[in-house]
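Removed from the display is one protein chain of the complex; every other protein chain stays in position.
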Amino acid sequence: MSIVSGLLLIALAGVILNVLFYKSKIVQKYVSLLLFAVLAYLSFNMYKQVGSHFSIPFLIAGQSIGFTITWLNYYFALMITGITLLTAIFSLKYMEGKEGIVHYYTVLFMKTFGMLGVILSSDLITFFVFWEIMSWSTFSLMSTGGKEAPKSALKYFIFAVTASMILMVGVVLSYSLFGSFDFAVIHSKIDSLSLPMTGFLLSIFIVSFSIESAVFPMHSWLPEGYSNTFTTFTAYLTGISTRIGIYGIILFLFGIFGIQTVDKLVILGKINFRYIFGVFAALTMIIPTFTALYQHDAKKLIAWHSVGQGGYMLIGLASANALGISGGILHIINYLTYQVLIVFAIASVEYRTGTTNLNKLGGLIKKMPVSYLALLFGIIGLAGLPPMNGFVSKWFIYKALIMSGYPFLAIAAVIGTIGTILSVYKLIHNMFLGQLPERYNDIKEVSFSMQLPMWILMIVVFGLGVYPGLAMGLIAKIQTSLGLAVVPYSLHGIASGSGQLNMLVITALFMGGLAVAWIIYLLGSRRKHVNQYNNYAGGHFLNKDVAYNFNYEFYAAIEHVIDPYRKKIIERTERGIIGLVDAVSEYVRRIYTGMINTYAIYILTAFVITIIFLKELI
Amino acid sequence: MVNPILLIIIPLGTAFLISTVAGSLKNSTKYLAFLALLANVWISISLLPQVLKHPVNVIIAGIKPPLGINLLVGPMGAIFSIIISVAGILVLLYSFKYIEGEGQSKYYTLFLLLITGSQGMILTGDIFNLFVFFEILAISSYILVGYAGDRNGFEAAVKYLILGSVGSVFILVAVALIYQETGTLNMADLAGKFASVASGKKMMIMLFFITGMGVEAAIFPLNSWLPDAHSSAPSSISAVLSGFVIEVALIVIIKFVYSIFAMTEILQYLSLVGVITLLVGEFAAFNQGNIKRVLAYSSIGQIGLILFAMTLNSEAGLSAGMMQVVNHTASKSILFLVAGYMIKMTGSYQFTDYKGIAKKMPVSSFLFVLGVLSLIGVPPFLGFFSKLNIIIAALAVGNTFNTVMVFLILLGTIIESVYFLKILQIFYIGDPIKGGVKEAPFTAVFPIAIFAVVILLGFLVLPEINIYAGSAAAELFTKIQITQVF
Partner (left out) sequence: MNTVLWIIFLPIIIFIIGTFMLGYSRKFIARIERRYGPPIQQVFYDIFKLMNKKTNISHGWMHDIAILMLLGGTLLTLYFIPVPGFHFFAQYGDMLVIMYILLIPALGMALGVGETANPNGSIGISRALMMLAGYDIPFFLTFIGMAMLNQTTSMYELINIQQAGGFFGWGLITNPLLGVAALIALQGMLGEKPFEVMVAPHEIATGPMTEMGGKYLGIMMIQHAIAVVVELTIYINLFLGGALNWFEYIIKLFVLFTVLLSVNAVFGRFRTDDAVRFMWKIPLPMAVIGVLFIIF
C-alpha cells in the first residue's frame, strides 16, 4: 500500500468521521488531532518512496487517476501536514465552544485532502479535480467566522472559479494537443509544439496559478477573504493554501515546460517571458506591502503581507538561476513558518481580547509575553532581518537578482522589505507596546496548548535561520530532480567563495555583541521597573483617564507622500466589472418583458435572421 | 422482447382510466399513475440492451412504412425514454404530498399525458405522428403550468399557449412542405429522399421546423415563454418542464438536423445560437431575486450548453451533450423540487427570505447544494465530467471559433456559480428564519435523494455512461441505425 493512498484515505476518513459524529466533541478534537498527527508522520516518511507511482484504475477520458512522489511534492506535503497539525493543536482551545466547529474540522480535512491530492497528482485531470475540491472547501469555510465573511468569500470564489475555468481550458487544450493528461508525456512532447502555442498554453497555466497565489493585479480577493474568517483558518490559508499556486508555477515552469522552453518565448526581440513574470512579481511585492501600511486590522495587515511575500518567491523563480530558484523555494517554507507564527500570535490576542483592531489594543507585552515573543520572532522573519529564517531566503533572492543583472527587480525586493519593516513594527507596536488600556488589566497569557505551536514555530524560525542547510538539502534534491543547477550550500548558508553567507557566524557574533552589551549594562547601577503612568508628559500628571498613546495613523507622513499615487486602479476596475455584469444582466433581463407582443416579434426576428443566415449558406 | 409501443400506450391508457374512475377513486388515482410509470420505467430499462444491439422498429396496425406508422427506437430513444420515465416517476412521487386539494386526478391525468407526449416524440418514426405527440405534450403542459389557478400561473400559461401555438403552426407548415416535396412522412424514408429536394426548399423546411420546435426547446430568442412558465408552474411541473420537456424538443431538432435533413452546414450557426442562449440565460439569472426564476433562467443557460455540445458536428460532442442532458435533468429537478418545498414552507419566492433555512431543512438544503455543485460542474459530480467532455469535444475540433466559444461558456459558468453561491450562502449563513418551517416530507425528500444519488455516484459508472451516450451519439451522427431499418 502506497503512502499516497494512506495520506488521501486518512484525510478523507477525517471528513467522514467529523460528519458522522457531528455531536461528539472527542472526535472533533482528539480524533482529528490524532489523524492530523498520523498524516504528518506519513508524509514525513514519504521520502522512502520518492519516485514511486500510484494510480487508481478509474478512467476519465481514457486516463487513470495517478499520483506520484517526487522531492518537490514531498517538500510541499511536509509543509501541508505539518502546518495542519500545528493548526489543529492551536484550534483545540481556540475553537472551543465556537459555532460551526464541525464544519471547521470537516473542511480542514477536506482542504488537506484537496491540497495533498493537488501536489501528489501526476496528471492534469487529477490535479484539476483536487484543485476544485481545494477551492470549494476554502470557500465553504471562508464563508463563516465573521460578519463580513460571506461577502469576501464570494469575492474569493469569483477569482477561484475564474482560475479553475482558465485551468480547465489549459487542461483540455493540453489533452487535445498532446493526447494525454500525464505530466511526463506532456513534458516529453513539449518541444514539438509551436512557440506561439507554447506561449499561449504556458500563459493559461501561469495566469490560473497566479490568481490562486494572489499575484498582482489579481490579488484583491486575498486580504478580505483571509482576514474575515476564523483566525486559525487564516493561519492555515495564508500559510500554505496560497502557496499551492506557487507549487503549480514551479511544476509547470520547471517541471513540465522546462526552463529552456520557457526561455525561447521572447517578444519584441528582447523581452522574455520570465522578465514579464518578474515585473508582475515585483509589483506584487511593492503594492500590497505598502497597502498593508494603511491597515487598521491586524489580520488584514498580515493578509496583505501574504500577498506581498508571494512576490519574493515568484521573483526568485523568475530569476531562473540556481540561487534565485532555491531562494524562491526556500522562501516558501520560511514564509510558512513565520507567517503562521504571526497569525497564531494575533489569534492569541484575539482569543483573549476579542479584537484585532490595531487602534484598540496596546501594551499587551506585560500580560502576554509568550505571544509577544512569538510575534517578535515572526516579524523579524517577515521583515527579513538576521538571524531569523526570512533573511536567508531573501538574501538568496537579492543576490540572484543583482548577479543576473536585474537591478530594478532587486530594488523592488528591497522596497518591499522596507515596506514590510514599517508595517510589522506598526503591528507589534500597536498590539503589544505602548500604553495598556485599563480594560485589559485582567488578561492572562494563553494556555499551553496554544503556546505549544508557537514555541515549535519559534524554534523552527530561528533554527532555519541559523541552519538554512537543513532545508537546503531537500531543496537541492528538488532542483536536481527538476534538472536545475544546485547551489553550493553548507549547513550554515552558502559555502563557496567570497560571496558566502554563514548564518552561524552572524548569529554567534550577535550573541557575543549582546554579551558585551550586557556586561556594559551591568556596569551601571540596578534598574528599577516603573509602571506606565510614571512617564514624561511635559509636566502633566498621568493616570488611567489620560489617553497617552500614539497608534492611530501611525505612518501619516508617508501616507501623505504615497496617497497621490494610490489610484486604486484595481478596486475601480473591479467595481467597473461588477457594474458591467450588473448592467448586462439588467439589460438581458429586460429582454423578457413579460409582454406577449414583444415575444411574437422575437420569434419573427429569429425567423428573419435565420433566413438571412441560411441564404448566405446557399 | 418488450414492445416500445407500451411506453406510449400505458401512460395514455392510464390517463384515460384515471379520468373515468376519478369520481369513485377520488385522490387515490395517484397510485394508478404511479403504477403506470413504474411499468414504464421497467420497460424502458429492459429495452436498452436490445436497442444497443439493433434498433427496434415497430410497425403499428400492420401497415408497413412508408405508408403506415412506425416506432423507431435506437439507443438515443431508449436512453431518453429512461430519462423520461425515471424523472417522471420520481416527480410523481414528489407530487403525492406536494399537490394538495380537490381534483388531483386532473393533475395526474395531465401528468401522464405529458409523459405520453414526451415518450411519443422521442420514439416515433413518423413526422406527422411527431406533430401529434408534440401537441399532446404541449397542451398538457399549458394546462399544468396554470394548474395552481393563481393569476401568475394563468398569465404564464396563456403566454405559453400563444407562443407554443405559433411554434406548432410552424411545425405543421414544415410537415406540410416535407410531404409536398417528398411525398413521405416516414423519417427513415425521408432520410433517403431529402437529399434530392431543391436546396431552397430544404432551407425553407428546416427553417420552419427549427423555429417551430425551437420555441419548445427554449432556444434564444424563441424561449421568452420559459421564465414565466417555469417559474409560475407548480414546482413539480417546473422540474419536469426543465428536466426533460425542453430537452426532448431539442433532441428532436438535433435528430432532424443530423440524420434526417443531414444539413451539417447550419451546425455552426446553431452552436453560436447555443452559446448566445447560454449567456443570455446566465446573465438574466444573475440579478434575479425569485428563486424559481433563477432556476428557469439557469435552464435556458443549460439548454444553450447542450445545444452547443450537440452541434459540434462530432460524435464526442453529441455524447457529451447526452451526458449533460442526464446531468441537467437530475440536478435541475433537485433544485426545483427543493425550491418547491421551501416556497411552500416560507410562503415566499424570494430567496433572500430563506436566511439560515439549512438549520430548519438540513436534508433539503444539502440536496440543493449537491444539485448546484453538479450543475456548475464541480468534480466529482456528473456535471463535471459532462462539462469536461463538452470542452474536450469543442477543443478537439481545434479552430478559433470553438476556442472563443469555450471561453464564453466558461464565462457563463463563472456567472452561474456566483449567483448560485449567493443563494447557498443565504441558506447556510445567518440566524434561522422564524415560523413553522420544517423539513419536507419523506415522499418529497426520497425522490430528490434518488436524483442526488445519480449525480453524486454517476462517476462510478462513468465508463458505462460513456458507452451508452456514445452509442446514442453514434446513432445520430453516423445515421447507420436509421437506414438499417429497411
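Think of it as A and B in the order they're written, each chain with its own count starting at 1.
Everything below uses one rule, namely that contacts are C-beta pairs under 8 Å (C-beta built on N, C-alpha and C of every residue); 3 or more make two chains touch, one makes a residue touch a chain.
Please read these numbers as outputs of a predicted model, since none were measured by experiment.
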item: Chain not shown, its touching partners among those shown; value: A
item: Candidates A:L422, A:M472, A:V487 or A:V581 - the one touching the absent chain; value: A:L422
item: Option from A:M197, A:I267, A:V516 or A:A583 whose C-beta touches the chain left out; value: A:V516
item: Residue among A:I365, A:V446 or A:V460 that touches the chain left out of view; value: A:I365
item: Touch residues of chain A, complete complex, unshown partner; value: 363, 365-366, 369, 372, 376, 380, 383-386, 391, 395, 398-399, 402-403, 405, 407-408, 410-411, 414-415, 418-419, 421-422, 425, 428-429, 432-436, 498-502, 505-506, 509-518, 520-521, 523-530, 532, 534-536, 538, 548-551, 554-555, 557-558, 560-561
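Operating definition for what follows: only the chains that are shown with their structure count from here on.
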item: Distance between the centres, which are taken as Cα means, of chain B and chain A, whole angstrom; value: 45
item: Residue ranges of chain A in contact with chain B within the complex; value: 58-61, 125, 128-129, 132-133, 136, 139, 143-144, 149-150, 153-154, 157-158, 161-162, 165-166, 168-169, 172-173, 175-176, 581-582, 584-586, 588-589, 591-592, 594, 596, 598-600, 602-603, 605-607, 610-611, 613-615, 617-618
item: Touching residues (chain side chain B, partner chain A) in the complex; value: 158-159, 162-163, 166-167, 199-200, 203, 206-207, 210-211, 214-215, 221-222, 224-225, 227-228, 265-266, 269, 280, 283-284, 286-288, 373, 378-380, 384-385, 388-389, 391-392, 395-396, 398, 406-407, 410-411, 413-415, 417-418, 421-422, 425, 428-429, 462-463
